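Removed: one protein chain of the complex. Kept in place: all other protein chains.
Think of it as A, B, C and D in the order they're written, each chain with its own count starting at 1.
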Amino acid sequence: MDNEIREISCITDEETRLKAKKRRKQNIRYFFTVLFGRGILAKISFVLVCIFILVAVFCPLLTSYTPFQQELSNALKGASPQHLLGTDNLGRDLFTRIVYGARFSLSIGLLSSVWALVIGVALGLAAGYFGGIFGGLVMRLMDAQLSIPPLILALCLAAVFGGAVFSISLIIGISAVPGYVRVIYGQVLSLREYDYVEAARLIGQGNFKILFKHLLPNCFPTIIVMFTMGVGTAIMIESGLAYLGIGIKAPTPSWGVMIFEGYKYIFSSPHLALWPGIMLMLLIISLSVVGDGLRDALDPKLRGKL
Amino acid sequence: MNEKKPLLQVEGLKMYFPLKKGLLSRTYCHVKAVDDVSFEVREGETFGIVGESGCGKTTTGKCILRIHDPTDGKIIYNGRDISKLPKSKFKENRRELQLIFQDPYESLDPRQSVCSILEEAIVCDRKFHTKEEIKKRMRELLSLVELHQDIALRYPHELSGGQRQRLGVARALACNPKLIVCDEPVSALDVSIQAQIINLFRRLQEELGLTYIFVAHDLAVVRHIAGRIGVMYLGRMVEILDSDDLFENSRHPYTKALLSAVPTTDYYREKRRERIVLEGEVPSPINAPPGCPFHPRCRYATDICRTTMPELLDRGRNHLVACYHDGPCES
Amino acid sequence: MSAYIVKRILISIFVVFAVSIFSFMILQIMPGDPARLALGYEASEEDVQTLREKMNLDKPVVTQYILWVKGVARGDFGQSVIYKQPIDKMMAERVPRTLTLGIPALFIAAPLGIVVGVISAVRRGKPLDQILTFLTTVSMGMPVFWTGILSVFIFSVELKILPLQGYVSPSQDFGQYVYKAILPVFCMALPMIAGIARQTRTNMLDSINQDHIRTARANGLPERSIIFRHALKNAMIPIITVIGMQVRVVIGGSLLVEKVFNVAGLGTILTSSINTRDYIVVMVGVLIISLITVAVNLVVDILYGVIDPRIRLSRR
Amino acid sequence: ACGGSTKNTTTSASPESSNTAAMTEASAPATLTPTAGGILEIGGSAILPTDVTWFKVRGIMEVAFAGLWGYETLMRYSATGTPECFLLDSITPDAGALTWTMKVKDGITFSDGSKLTAEVVAWNLNYYKENGILASSFFSNFVNAEATDSKTVVCHFSSWEILFDYYLCRTVLIASKEAFDKGGADGLVANPIGTGPFVLKNMTPDVDMTMDKNPSYWQGQVLLDGVHYTYYADELVAMEALKAGEITAAMSDSYSSIDSLMKETISLTKTQTALPSYAYTMCFKSNDQNDPCSNLDVRKAISYAIDTQALVDTLTYGYGVKTTQWCMSNNEYYSPDVTGQPYNLETAKKLLADAGYTDGFSTKLWYLNIPQMSDTAAAVAEMLSKIGITADLNPIDAASYVNYIGGWDSGILIHTMGMEGGAASQYATTFVNDISFGLGMNAFAIPDSLDALVKQAKSAASSDEAVKLFKKVAYDVFEDQCLVKVLYCTTSYSFVSDKVHDADYCTVQNRRCDLWKAWVG
């Protein structure tokens, strides 16, 4: 949007541009006020998500071990200065694995949400805008897919496509597609009726331009919220798959795999399963709280109100 | 002004929306939203359409703009029947016919800033290519609708209702239209803003030689802006007359009832005025009564009204009425 | 209304049809040859070929599909390759296990979720609402198996008041059934309660801010009537949708819960059949699951009509 | 004693004697007298691929869990791992005539009342030859069996097979021919009829199995009313159930839970099987010129780089056994010459450099996707990384695992070798070139000399000679050619509640239980 300001600048003077900038700043402030206006939980969650992202990005800097590095002689030890959270059954540093697990979980969550978003939004837009038999067919197919629980769908697909990160993310992504399609479809159906779409048609705008210039941008808030929530759900499904032994293969430090593996030691060394479980829980919860906040902050209905 | 050639002639326009039912979406009846409407609009003139909610005002406008494909009838624009032109042929005329919407909020994309809304409308023309030209045109448009250029960087939700409606007008003007259908453009606005916009419409018409079809349900507003007024009831034109004649010479009982129902701010007259309060409500256009659509609420209704639809006949002085009891209104 | 119901039923039939194609596709796209798997790696090529013919695997895909559907329609689901049992018998054993855990979970979760949602909507912004919101958020963020593991850890291992795992059918010993079902039902119900409560809260807030509630207030109606008779009833439609959607969650979660609590239900057989490439079982399992969800959604659709006169009375 | 045997065969099984090797920490007071009645609650989980087919009865001739209570084998292992007669009175090999002659024990009846006759035994053996699992390996030389009289069965061989008695211990379950004739194989699946002490009453896959006692068991009166086996998806839970008293006996394959149970103070009889259960083995893809593993030096380097002691300590919590070959030192086939490349990084690096891989290389590790295996693979990969070898981890699904046993694309397969059969039968079915199914059959580069040696050993006329030759084979396989490397070897542990007495539960061999004398009190 900044380009726009620069491009059109000559029809406005410097002062107006400054004003516009100020207004946008206000908008951003408003956005954050709403985002955080939901109490301490929202703030903590936002900070947590940020921390998780930072940890995921900078994990090699946070620890001197690699997630695969073993010290067999030092297996299943409790917390110590060398190993902040202790070691697992192969003497790998638990803290390191959890840190790398953040990278792994977030990337699988993001990757699969991207898949779901791309496929789902494309289908939803097409079905909603063109409607008719095509739209109906797409929606019925989505109904069909929705009647199979995502975990089971992912399970079946994982058996076919194997457990590489790429295929797992695609599989989880596919199982999230109907959610996107349904919401986007509904949105497009209602947006399509708005007068500004009619107006765009009246000034001679083509179908695709309308689709991408008017309908898609107006779906953005929903998409962003769904995406944020989707990341959490994807991570949850991934961990479920891992728990069933079908997801990502060990020794990848996925939190789900770590819980699955650590569960064997729940009586003797509970920390092995508890820590990744707690992290998983925190990440999913904070993602969903942030998603909620985003929903409110991006809701045009709430603009100016509240 | 009567000497000008007609820019638009609507002849026997019909728009039936099918109502579907059941599993196979069988059409079981039609909403006769517009049923055999004819009128003509001269260049530079404003033709007003009034009527109660659901009487087909918007539908008429949308048929003229080819948003709906009319079921039947001719729409002759500039001497050419555009009602049955294929979409590709109609493209040439597309931008000459514009619409201004009732709801100034819904008609603006909330994610587009003012300048991008205008830019989109300007660029579509393919007449303006360089950035400079576009900007020049944009400035022109903004000043035409009396908007300050500051506004260019704002978003619709940062504008007031009046400003939004002006922006809508500017967008329509960007297409260099000949005919603008204004669909209740002031109904959602406050009186003071409404007056501003009405003035704007009038000024633009003078400056640019525009032709309007002005749809409204407020007789006072329509009378103020339109040269000729068509009164619609249940999908049909019941009376067409010059606006100057409206108050004194209207002959259709429905028009009279409408006039009397409009409260005015003329205190002393208002206190004295006898009102015709119509009984009942507008019937649904799905099963319109046979004969004259107005007969169930008309106090002059006779047997013929109940069976045969009266024709819209010229009663002189460009005054067309569709009533068997043309103008016996004593009271 | 009847046209509406018939339409919903037709849509459901289409959905089931689509799912049956999907389930059938599982067999087609999964790697490995079912006949070979059935006979083992040492069987001769001729034997495998004979079995392929017996299992119709040599026919064109469409014929295979039709034969399969015909079989399923007759109640003949085929035979499990691994368990060497007729699948209908296996399913008759297993589906009730999943249902006897899932249905109570749903029936506990739905009212509880609604109550929690209503309370937090009514007490919006108050500490009680904040506590409930926090709890629902946390319960939604906990993977089902994680809840299971934690609750086992707390109630069975530490406190020793509930059994670790296991399942007894209610017809066999109802007391034992209840005793053993507490934890799995709790684990299944928890995310549902949270989901339903959240939805209820949102919709109640929407509903409470509607004009007709203001009218009801302006008419001096008692708060209880406003909340339950007017606001909740209006909020009910999206809530019912969510409850309908929870059926998927229950079944999906049953995979995990059954593993944690060692219940040999539908979820277990699906997981193990996928692991052992017992595709015919997987096909039937997926089909049954989607039949259940479709059936529930059909009920939900009909409930819409019952609750909302606009659907019931409209001619469409 | 069975006369005329060139080989020592024990005439009768004595469960008591097999307890000698058992490590018994708590035993029932001698004063208690056995009482009849009661049910033994057994719990367990299946984690190995064979187990998947093991509990879920697949076919009468396959290894079936029910078999261990309901079915019996003609012979079985003694506590030292040598075959002894069980349903037989005697068995006599004759290298010259290419026959093994067996005498069937008298008075044995199946649970359906039909008698175990020579004819039935011969039918079983022939049926196994046709349909049995692993028949192509074990019964490759077996031609047919014929009943010469009501007690005698003569088995004919195409070439001499000294290990036939070992094979008989493994998988040939004896089923009732009468039942088979009535219901076919499927009928036997639904309703197995064997000679064992218990009869299957009902079984729910994935849940449990109930067995009633066989009232006319041939070894004597069965004391228990029956056994009830509960299947636990999670072994941990099985162990907890044992502690909580929900079950009275359990067997464990997972060392983490063994560890926790061994440390438990509650009174359980904790028994280690006399025979080792599994050998975790690295198998090298050695027949592919492009694969670094085809280089002997590389194989040896890898072998030197593995710290087997550390693996035993960590992966088995010390309950495993460090060994260099597919048997343990108390086995008669154990060759002390095999050193199995003791852990030495320097040697490993040197060998690698000699082979031209100074900077190491990258390879693949294939293994079955279960926790114990993936832990092992991860540990091995980490050790290999110390000499510069990057090992890519490739877990294999249980369902497709059999497709990999014969040959894997490249690199190393980590395989679990069942050890009850003893080393010799493994060598005999693995390191020959013309088998139709078996470990590494498309992956091992077996030199002709080794192939010849194995064949010679297999057809040795006397068992002493066979022992000598198989020790040579072991040296060739593990030391000279380094085709495989044994990582560690495990025994299984069983846990029985103190309320259960005289239960011979998994004392000799993984999952073998002579429960007919057991009683609950």
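For this structure, a couple of remarks:
The rule is short, and it goes like this: a contact is a pair of C-beta atoms (placed from the backbone, for glycine too) under 8 Å apart; a residue touches a chain by one contact, two chains touch by 3 or more.
Keep in mind that, in the parts below, contacts and distances are computed from a predicted model.
Its UniProt record calls the unshown chain "Oligopeptide transport system ATP-binding protein", which is the correct pick from "Sodium:proton antiporter", "Phosphoribosylformylglycinamidine synthase subunit PurS", "Acyl-CoA dehydrogenase" or "Oligopeptide transport system ATP-binding protein".
Counting contacts over the entire complex, the absent chain touches A, B, C.
For the options C:230, C:259 or C:277, the residue in contact with the chain missing from this view is C:230. Across B:12, B:263 or B:290, the residue that sits in touch with the chain not pictured is B:263. Within the whole complex, the absent chain has one touching residue among C:54, C:160 or C:310, and that is C:310.
In the full complex, subunit C makes contact with the omitted chain through residues 125, 209-212, 214-223, 225, 229-230, 233-234, 307-310, 313. The chain not displayed touches subunit B at residues 52-53, 160-163, 190-196, 198-199, 202, 217-221, 223-225, 243-244, 247, 257-268, 270-271, 275, 277-279, 281-282.
By the touch rule set out above, subunit A reaches the unshown chain at residues 30, 33-34, 37, 304-306.
Just so we're on the same page, only the chains that are shown with their structure count from here on.
Ranking C-D and A-B by contacting C-beta pairs places A-B first.
With centres set at the average Cα position, the gap from subunit A to subunit B is 48 Å. As a whole-number value, the distance joining the C-alpha centres of subunit B and subunit D reads 91 Å. Centroids of subunit A and subunit C (each the mean of its C-alpha atoms) stand 24 Å apart. Taken residue by residue, subunit C touches two or more other chains at 31, 157, 259, 275, 277, whereas all remaining positions touch fewer. Within the complex formed with subunit D, the residues of subunit A that make contact are 68-70, 72-73, 75, 89-91, 159, 163, 245, 249-251, 260-261, 263-268. Subunit B contributes residues 65, 67, 91, 94-95, 97-99, 101, 103, 106-113, 115-116, 119-121, 124-125, 131, 135, 138-139, 142, 149-150, 152-154, 157-158, 168, 171-172, 174-175 to its touches with subunit A in the complex.
By the touch criterion given at the top, residues 234-236, 240, 254, 256-257, 259-260, 307, 310-311, 313-315, 369, 371, 374-375, 378-379, 381-382, 393, 395, 397 of subunit D touch subunit A in their complex.
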